[in-house]
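Let's look at chain A:
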Amino acid sequence: MKLDSKIPEGYISDKWTNHKNHLKLVAPNNRPKIDIIVVGTGLAGASAAASFGEMGYNVKAFCFQDSPRRAHSIAAQGGINAAKNYQNDGDSIYRLFYDTIKGGDYRAREANVHRLAEVSGNIIDQCVAQGVPFARDYGGMLDNRSFGGTQVQRTFYAAGQTGQQLLLGAYSALSRQIGQGNVQQFNRHEMLDIVKVDGKARGIIARNLITGEIERHSAHAVIIASGGYGNVYFLSTNAMGSNVSAGWKIHKKGAAFANPCYVQIHPTCIPVHGTNQSKLTLMSESLRNSGRIWVPKKKEDAEAIRAGKLKPTQIAEEDRDYYLERRYPAFGNLVPRDVASRAAKERCDAGYGIEANDTNEGVYLDFASEIISKGKQAALVAGDHNPSAEKIQELGKKWIEEKYGNLFQMYEKITAENPYEVPMKIYPAVHYTMGGVWVDYNLQSTIPGCFVAGEANFSDHGANRLGASALMQGLADGYFVLPYTVSDYLADEIRTGKISTQTAEFDEAEKSVRDQIDAFLNNNGSKSVDHFHKQLGHIMWNKVGMGRNAQGLAEAVKEIDALRAEFHRDVYVPGKADELNTELEKALRVADFMELGQLMAMDALQRNESCGGHFREEYQDSEGETLRDDVNFKFVGAWEYQGPDINKEILNKEDLNYEFIKIAARNYK
Partner candidate 1 sequence: MATKYININLKVWRQKDAKSKGQMETYKLNQVSTDSSFLEMLDQLNEQLINERKEPVAFDHDCREGICGMCSLYINGRAHGPDTLITTCQLHMRTFKDGETIYIEPWRSKAFPVIKDLVVDRSAFDRIQQAGGFVSVNTSGNTIDANATPINKHDADRSFEAAACIGCGACVASCKNGSAMLFVGAKVSQYALLPQGKIEAHDRVLAMVRQMDEEGFGNCTNTGACEIECPKGISLENIARMNREYLKASFS
Partner candidate 2 sequence: MALTGLFLCLFLVGHLIGNLQILYADPHQFNTYALFMTSNPAIKALSYLTYLSILFHAFDGALLTYRNVKARPVGYVKNNASANSKISSRNMGILGTVILIFIVTHMMSFWAVMHFDNKMPLEKISVKSQMAPAKDYYLTQSPGEYIPVDQVAADKKEAEASRKAFYIKDRTEFIFTGADVKKADGYKDLFKVTVAFFKDPKYGLVYTILYVISMLVLGFHLYHGFASAFQSLGLNHPKYNAAIKAFGIGFSIVVPFLFAVLPVYIHFFLKTI
């Protein structure tokens, strides 16, 4: 397989402009003759579908949820980055570009990331014009906060619900197009295969999740915006329905899958509580603006806390280890996510964890000092120059509530502890996947006519994503990249005419879907889908999680292979094909997770270096920091499917060239 990234020539800041200027166009009168399928209605999918609809294309949008508004982008909390420099702290497009490349541990494409930084400002303008209610200051101007891995304030936010507000903005734009008939929306539909005709993507097979009907939909281009694959770990911050199936199906039909081992483990999630747990809840990274992370300095204190004999508030200041501030004085609690996560694991592995669960895994996120400092500030502003301690507490808590109220409430509901009074307990959890379907600069996969956007592709975050960059990428892809690049592809399709679904290719694709469904329903095994999914998650978390090594990964490859065989042999899927059957839906998704999980372990095994979220224990420096190998691994690893035996997949390499940024060791000290 030849990987052509199609990165345009020219100076970094001119590439996108020049490229856009030379892309082919489809005239307005031709657009209604062209069909586009968009799978997924998160930030990338909804914004793309809305934009195509506005342009006049005939759009069909699909989501498995009961409404496009429920896509998991909605759960993003902290914010969205944009190089607006409203805070006059030295931000610029270059600075955002640089921070993102560095944050990704020099494993992302320069040209893509620069384009992302270029359009970041437009995103904010567009969203504000749509009526997205971002947080504002008293002068009526947009407010910003700071996120991990940066030293400027460039994150725009709406309390702890930024993803929700942005998605509802995109959803409103999409709704407008649905109302006008430009977009046909298919809710509760799941894409189960892509259909290729003469090598080009020409449609999909989808299952109506209510009736079970297998439907054929044809189009001149197919956009996959189906999100990430974090649920391969079973426990993650992803939604229960989030799955890799769309991305994996196109992989099996010829789309290369890049860097599957790059997984982001988010440092601030609520720790695991028990075996019946179904998901993990994120506490926004924005909390690290105000919270300080610590564990006890003394092991006996940690033990006493776990035993319930000591409260965190009883630990004296000098007996606390603010380990991020200790290890990374320049960035402190705002180091990138991978760094913060590993540091938490290091402390807990060393026996300082404070959570009383099976693994003792948990650290404190403490707001006490921020409450005092903001309380004093608020008192001063209110003209009280000599406030009492109680007044300071009251005002400080009010400030915290305004900034993070919904997060604090969410935490209290889940844990039954009041985070205004006692520090939050947090621990890393699987959150985001930087890997995904390989795409070129135009976001086109190795299947012509099949484009991939948002978290589902691999392109912009390298080996680690910075906070508040996922929302930026989703909307950049959907609003400002795909409308140009897909039109360029479609310019050659204006003579194609309507694509029939009554062809051998559609017959075959539908048959394979039906066969898979029948196989599951007739399997009559003995164990539930969740049983296998949890086992897969267990292997993944222990051997392909935060700390990886060659031996564990090799074991994982074998174990997953065996588990997959057992799954297909012994899974029990009740119910019928022609009805709402949630177990069947899960079985189809887990089947793909099994294959992907194995590939992730293989990818992690071949990458003999540590970079970003991929931490190989063999490759670390004396201080436990990641040790990259830029000589041998400065490439994108794009896997090519070779049939049911995942072990046979072929690794293709796209070399990464750093022309404009000097590649260096990542340093947040």
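Candidates were picked such that all candidates are chains of the complex that A comes from, given by their letters.
As a convention for this text, contacts are C-beta pairs under 8 Å (C-beta built on N, C-alpha and C of every residue); 3 or more make two chains touch, one makes a residue touch a chain; residues count from 1.
Keep in mind that this is a model prediction, so the values were computed, not measured.
Undergrad: Among 1 or 2, which chain makes contact with chain A in the assembled complex?
TA: 1
Undergrad: Can you name the residues of chain A that touch candidate 1 in the complex?
TA: Within the complex, chain A contacts candidate 1 at residues 47, 50-51, 54, 65-72, 74-75, 84, 86, 119, 121-122, 124-142, 158-159, 161, 163-165, 168, 171-173, 175-176, 178-179, 185, 187, 210, 237, 239-241, 273-274, 276-279, 281-282, 308, 406, 409-410, 413-417, 479-480, 483, 528, 530, 572, 574-575, 579-580, 582-583.
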